[in-house]
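Right, one structure below, let's go through it.
Note that one protein chain of the assembly has been removed; the remaining protein chains are unaltered in position.
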Amino acid sequence: MKAKKVLCLVLALAMVLALAACGEAPAPAAPAAPASQDAPANSSETGSDIGTAVSTTSEETKGFEFPSDLPEFKIGCLGVFSGSELYIQWKNNLQSLEEKFNVSFQFVDSQTPDDVENMCIAGVNGILMQGCSESILQITEKYNVPLAVYCMQFSDEELATFSKYKTFLGVVTEEDGLGGIAAAEAMFDAGCRNVAVAGLTRGIALNIDSRCDKFMERFTELGGNIVAEDYTLMAFADSISSFAAAYPEMDGVFSAFLNEGVFQAFTTEGLVGNAKLASFDFTENCVEFLNNGTMVYTACGQQGTIMAAFAVLYNYLYDGTYLISDRSSMVVRSWINLCNAEDAADFNEYIRFSTVYSPEEIGYMIIGFNPDYSFEQFQEAQTNYSIAEVKARSIG
Amino acid sequence: MPAEKVAVIEDIDELLIKKAQRKDMIRNVLPFLGLVFTIVLLTIATHGLLLSGQNLVNIINQCFTTALVGVGAAFVYAYGGMDFSLGPACGLAQIVFIGSFMRFDMPVWVGIILAILTCIIATMIVGAGSHLLHLQPFIVSLCVRSICTGLLEAGNNSMGGKIVVPMDTFGFFNNNLLKTIILLATLVISWFIFEKTKLGKEAKLIGGNRVTARQSGIRPLRVIVLSHLILGIMVGVAACFMMARNGMITSGSGGGLEFNIMIAMALGGFPMEGGAAAKIRSVIIGVLTITFLTNGLTIAGVDNSYINVIKGVLFVVIVALSYDRTNLKQVVFM
Partner (left out) sequence: MPKNMVDAQNHGVGMIVQEQGTIGNISVASNVFTGRLEEFSKFGFINMKAVTKRAQEILNEIGAGDINAASLTATLNFEDRKIVEIARVMVADPDILIVDETTTALAMKGRKILYNLIERFRANNKAVIFISHDLDELMSVCSIVTVLRDGRIIQSLEGDKITQNNMRKLMVGRELSEHYFREDYECTYGDEVVLDGKQITYGSFTNVDLQLHKGEILGLCGLSDCGMHELGKVLFGIEKPITGRVTLPQLDKDAEVISPSFAVKHGMGYLSKDRDRESVILNASILENIEMPSLNRLAGLLGYISSNSEKKLAQEQIDILKIKCRDSKQRLTELSGGNKQKVVFSKWLGCKSDILILDCATRGIDVGVKAAIYQLLEEMKAEGKSIVLISEELPEMIGMCDRMLVMKDGAITAEFRRSAELTEADIIKYMIGSVESNAS
């Protein structure tokens, strides 16, 4: 009987912790986005998008041809590749490159030193990872496996240490703080003055903490007022409900990322029309909320980042080129800033379920294929990344 | 009575003894067969990479934390206790260690002692607290878990959210030879204490029946305190190595440790209710099985989500086959 009781309690606890673990991954995007429902429904659309992207590449990449007889590479991808539409899209986007580049990917939803070690033993030629540490680089150095990092930010000291390792190829990421600043500005412009902030438990993911910090910093700088903050795991719905009850003067909510609870709370608490919402990521409900003007800003568009990181990795694999010559500074990609219904529609069509870059466009970034290509061009492409840019490339 | 009837009865007697022996065999042999089966299957699936010299070194590295904490936890589970606060306690010890070094410029050896002390305090509250206050260890360890999680988050935030461990100072923790020596020494010493000394025997007897053990002159409090002391030391030592292995500390550090250990114990056939059937070798077999599984399946290129499914299925099968049902006999209705 006792053993049974214990087993029940353990299972219950395991469930709670599994939930908590979703938040523990240093994930910059919403862990609980309703991906499972939407992804299949849009899959046909996705397919056609790939088609258009491939057939209508932008001016510069027109006429780009892959060299024949490319060597075969196996690439280990460590991070999160299931559970939300962004993560699944990362996986899909990488897989769209497999054929043309003659590479194969192995995905692991975890990124401990153990995983890196196992990948190296498994004989991967390179690693794409959503995180990094010195002890991990010691492992890659031992096995001489290059590593490129996507969607994660590091301090200057860390990068200085990392760049001492020859297997460290650099970081391609968005700057979460910039998104926070943009959100603050959008909110202030929309007339909000008393705003509440809901975030993830502090210390779990630094990048998500910095979204809130930069938002609050910028918003107070502009003359606004932060009425409340709450960082209770992912219980955004509860946080927003309490805000609405305790602060009737509240006219805006910033949430560090989106989950269904945010929209639910806005609807049930009667905040729609009375308060504005700014956040990160994109889910189905964003369309409606951007339409009715409740949502004034959301930062998204990380779908393509992993492909840019792939370009960095492949450059090294192909002929040992460090595309990012100064590995001690990160390559920062722009966010896709969504402020209205039109943006939302474009995002839905060109980025959300599409590959963002065609294999040719990525191939164009490989100096071994295209000796004219330079780091400056790569940097520029990341900075210029916007909804208009993607749209222009897709339509041609 | 006709003679043949008597013969039949004798057969039944023998049958019962055979049944009991078979059950003992299942408990003793099945986890071992499971380990062998895992290794053989994965060696084939990885074309021999699993047993390559380099990977065997990695296996030691990868099972290090679980093995260390597992043998410590064996004492606690043997006497019928439990501790769900191990993960956060381990994380907290890392923060204390690095904090003493970075903030207060204390030497590394002081940090090691502080880390171990932190874990001892946490495990001691769970053990002695639950015994003295007559509370379920589960409840007490949930409280301690909560306290440790809170302190870990607070400490982590006060040091800037993500703490990068300076490898030039702490790199020696990643030395494979050092780890191997510590691991082997721990296994030998804990096997000796668990199977050959008074403490180990008393712990198992208390797990078998606390009332009887007490009435036979065994002092439960003493055994409980010592068992949790051993666990605390193990977690503390593991925390130091885990810190260097991960190279950073976040508020999620150490997370899941307590569950990994429980899964390893169950896979090794360690009785979760404690008692005489508890063996250190069960823990070792369990830890090796789970490490080989995770390691081998990744090397073989199996998708991560399936690895968890496979672990779950194995867990259920082994627990179902080796779980001791004799305790259930007492439920009598009529």
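A and B label the chains in the order they appear, each numbered from 1.
Keep this in mind: a residue touches a chain if its C-beta (ideal position, glycine included) is under 8 Å from a C-beta of that chain, and two chains touch if they have at least 3 such contacts.
Since the model is a prediction, treat every value here as computed from it, not as a measurement.
Student: Just to confirm, in the complete assembly, which displayed chains does the hidden chain contact?
Tutor: Per the contact definition above, the missing chain touches B.
Student: Where the complex has a chain not shown, which of B:74, B:205 or B:280 is the residue touching it?
Tutor: If we include the chain that is not displayed, B:205 is the one touching it.
Student: Can you tell me which of B:35, B:82 or B:213 touches the chain that was removed from the display?
Tutor: Checking each option in B:35, B:82 or B:213, the one touching the absent chain turns out to be B:213.
Student: Identify the residues of chain B touching the omitted chain, counting contacts across the whole complex.
Tutor: Those residues of chain B that touch the unshown chain are 1, 6, 9, 13, 16-17, 20, 192-193, 196-199, 201-202, 204-205, 208-209, 211-219, 275-277, 324, 326-327, 330, 332-334.
FYI, only the chains that are shown with their structure count from here on.
Student: Which chain B residues qualify as touching chain A in the complex?
Tutor: 46, 49, 52, 54-55, 58, 61-62, 80, 82, 84, 138, 142, 153, 156-157, 161-162, 164-165, 167, 171, 174, 244-248, 250-252, 255-256, 259, 262, 272-273, 294-295, 298-301, 303-305, 323, 327-328
Student: Can you list the chain A residues touching chain B in their complex?
Tutor: It comes out as residues 1-3, 6-7, 9-10, 13-14, 17, 21, 24, 26, 82, 106-110, 112-115, 117-119, 121-123, 133-136, 138, 155, 157-158, 161, 201-204, 206, 209.
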